[in-house]
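Okay, structure first, notes after.
Omission of a single protein chain aside, the complex is shown with its protein chains in their original locations.
Order as written gives the chain letters A, B and C; numbering starts at 1 within each chain.
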Amino acid sequence: MDLFLIVSIRSWRIEEKMEPWKTSITKVEPNHLTTKGYAQENLIGSIPFSYVVYLLLKGDLPDKSQGRMMDAILTACIDHGVTPPSAMATRVVASGGVPLPTAVAAGILSIGDAHGGAIEKGACFMQEGVKQMHDEGLTIDEIAKRLVTESREKKQRILGFGHRVHTADPRTKRLFQIAEEEHITGDHVKLAKAIEHVLHEQTGRNLPINVDGAIAAIISDMDFDWRLGKGFFLIGRVAGLTAHAYEEQTKFKPMRKMFSIDYEYDGPNEKSMKNE
Amino acid sequence: MDLFLIVSIRSWRIEEKMEPWKTSITKVEPNHLTTKGYAQENLIGSIPFSYVVYLLLKGDLPDKSQGRMMDAILTACIDHGVTPPSAMATRVVASGGVPLPTAVAAGILSIGDAHGGAIEKGACFMQEGVKQMHDEGLTIDEIAKRLVTESREKKQRILGFGHRVHTADPRTKRLFQIAEEEHITGDHVKLAKAIEHVLHEQTGRNLPINVDGAIAAIISDMDFDWRLGKGFFLIGRVAGLTAHAYEEQTKFKPMRKMFSIDYEYDGPNEKSMKNE
Amino acid sequence: MDLFLIVSIRSWRIEEKMEPWKTSITKVEPNHLTTKGYAQENLIGSIPFSYVVYLLLKGDLPDKSQGRMMDAILTACIDHGVTPPSAMATRVVASGGVPLPTAVAAGILSIGDAHGGAIEKGACFMQEGVKQMHDEGLTIDEIAKRLVTESREKKQRILGFGHRVHTADPRTKRLFQIAEEEHITGDHVKLAKAIEHVLHEQTGRNLPINVDGAIAAIISDMDFDWRLGKGFFLIGRVAGLTAHAYEEQTKFKPMRKMFSIDYEYDGPNEKSMKNE
Partner (left out) sequence: MDLFLIVSIRSWRIEEKMEPWKTSITKVEPNHLTTKGYAQENLIGSIPFSYVVYLLLKGDLPDKSQGRMMDAILTACIDHGVTPPSAMATRVVASGGVPLPTAVAAGILSIGDAHGGAIEKGACFMQEGVKQMHDEGLTIDEIAKRLVTESREKKQRILGFGHRVHTADPRTKRLFQIAEEEHITGDHVKLAKAIEHVLHEQTGRNLPINVDGAIAAIISDMDFDWRLGKGFFLIGRVAGLTAHAYEEQTKFKPMRKMFSIDYEYDGPNEKSMKNE
């Protein structure tokens, strides 16, 4: 009871065990910043920004091939016009009259399992497939057939194939070309191409590898953790979203009428409240 | 009344005038994407990602000097450890058990007038200062003195000077060195340095140009719209925030006890409700 | 150098002065939670949730009149169909395949100066107007005329008047009726009505008080801080946004085609890169 009185006029700390922080990202000292082992002043202006992104996600600097591949991946994610959920979210939020970063963040929020998410899930799927192949001594074609057959039996869509606009995504072709030039192509890219082939064979449908699927395969061949999948997409896309927020705020009035939606109200007919 | 009945079973459209969309960012056609005049497949892997960011924010590709400067600016924004609002927001949100982009977006939300905002406001301030200087035929030193004197009279802080940790921010020095090497330094960087000098002279305090102030001056000399100020910061920082979200999710348990806060409850003492 | 070595293998703390936390919201003790002076177990189920919202924003519990007014205000904010930025942001983000709270948060982000913001700015405007009226011994009509005239001279829109869909917002009428019944109507509501009248007189246009303007006037008569203005809107609207996120996720497929936008690409014509 006495303790209680003291507590209510002084301060109070919940005594939970606090975990110590460990971080491998940046050490901050007065006038000195070290990120993943490199002084920031040495990174600034000495190497491309994309190399620094690679450093942050992989733990060390890329060689020239890996660096060029990283540039290509980020560029392939920048923008797909005004209709994807991310661009639309950024623009409608910008039209509410908020600061630029708030609008950009709204766009990033839409990056989920259905938008950009195929990189994460596709990379996970392919990494498990390649592991299975090696464990069981299978060929690329054998594992591709098994994966497609299993997915079709479970009625699960294989992510990273097919696109709502493109029948031959120009970004996919270019990304694979660079992966080839830079000698990055490995089992995962081969598996992606084999799956595309088997899908066509088994379903008769053309489900080409889309940009998400291509990136999933390439980052897997670059030995990235699949859990970073959405990260590649968002780091690239944030550049486009910044352009969208800026365009909306400088070219249009706030709260402009952005679209017409013919909607059908399918709720209950109007009724009175019981107590009326 | 009849109309009403039809409406409730059919669809309904509010007849507001809809503004036509115009966008200069990306044209989307089947199997072809054009961003700011360039086919995306030509951009991918041909130039650094930072050049593409420049393209999106400026409207055309940079030359090599501008490109290197852009790389330097984005790299200078990547990370400042675990304590800034953006890193902390990303980490506490990640600890709630949400997808990576949700946690990164939370970090971006904190980029406001007090965190990263000095780039926007500082650039606006310097651009107006340089304009005034030219309009009235003043020297850099004269306009710097006037701006500092006026701000002190209005008790307004000049943004972009001083840092809570660094007395000589290593990023500032390096950014100015590159701006010099690439012949980007112009009136705005000169004005920033003159303001730093006058501030010291008039206040006796050491308020060195911080990284935000340096970027504000440099993007002004590169002829960027100051309204994009927070955009540079967020595009660079999102790389660091992605690393923070990933580290939190892979190295720690959800809902870990992250910090102890000795807080004092200064609300009313406990009381009973009137109707008790 | 020695210090450096120790630092790099042990821990490091930036020695900034840390401000002590003071909070008047909730005191947390084992098995006991006190919010604004009331044990949470006494609040739960004893009074309406709206009374607790009032407690959190005002510092003490409302009487029955204030409580009913609070219920009315929150209900007036719940939803305005699928087209406002907040509903649209929630729905497009939900369609990306993210958790429900992420989609709801995206909607809240759009609550800005142009969407819901008229409550904050309108309340600030009216509170300053009423203060001026009392300071200078003016009548409601005199201050209304002055405010409208000044705003028109400065070409500043008075926020909280006019609506893109409604000529007579049904929510405004009902809110004012309840404010009257509960004897809450005071100088601010009177001023809002006088401004509506003067606006019509001076411009010939019908710019009726909208729901934001009505709430701005009423919370001012209830002596709330205008800086909480957007808070009322968001607490009410979050209920509608939750319904939108849920409807999108349970009624539609992810990444559905939500709208057609006829857009004109007004960027540069396609060109080749210089180094090609």
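The rule we apply is simple: a residue touches a chain if its C-beta (ideal position, glycine included) is under 8 Å from a C-beta of that chain, and two chains touch if they have at least 3 such contacts.
Owing to the predicted nature of the structure, the values given are computational and were not obtained by experimental measurement.
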Chains in view touching the one left out: A, B, C
Contacting the left-out chain in the complete assembly, out of B:47, B:89 or B:228: B:89
Option from B:35, B:66, B:110 or B:242 whose C-beta touches the chain left out: B:110
Touching residues on subunit C - with respect to the absent chain: 8, 10-13, 16-19, 21-28, 30-33, 35, 39-41, 43-45, 47-50, 52-53, 56-57, 68-72, 74-76, 78-83, 99-102, 104-106, 108-109, 111-112, 116, 165-171, 173-175, 177-178, 225, 227-228, 230-231, 234-236, 238-240, 242-247, 249-253, 256-265, 269-270
Touching residues (missing chain, whole complex) on subunit A: 14, 16, 20-27, 34-39, 42-43, 46-47, 59-61, 83, 98-99, 101-102, 109, 164-165, 261-276
Positions on subunit B where the hidden chain makes contact: 7-8, 11-12, 14, 20, 27-30, 81-83, 85-86, 88-89, 92-93, 95-98, 102-103, 105-106, 109-117, 164, 254-255, 257-261, 263
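Going forward, only the chains that are shown with their structure count from here on.
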Same-site or different-site touching of subunit B by its copy subunit C, using the half cut: same
Euclidean distance of C-alpha centroids - subunit A vs subunit B, Å: 21
Subunit A and subunit C: spacing of chain centres that average the CA atoms, whole Å: 32
Subunit B-subunit C separation of Cα centroids, rounded to whole Å: 25
Subunit A: positions in contact with at least two other chains: 8, 11-12, 27-28, 30, 81-83, 102, 105-106, 109, 111-112, 116, 257-261, 263
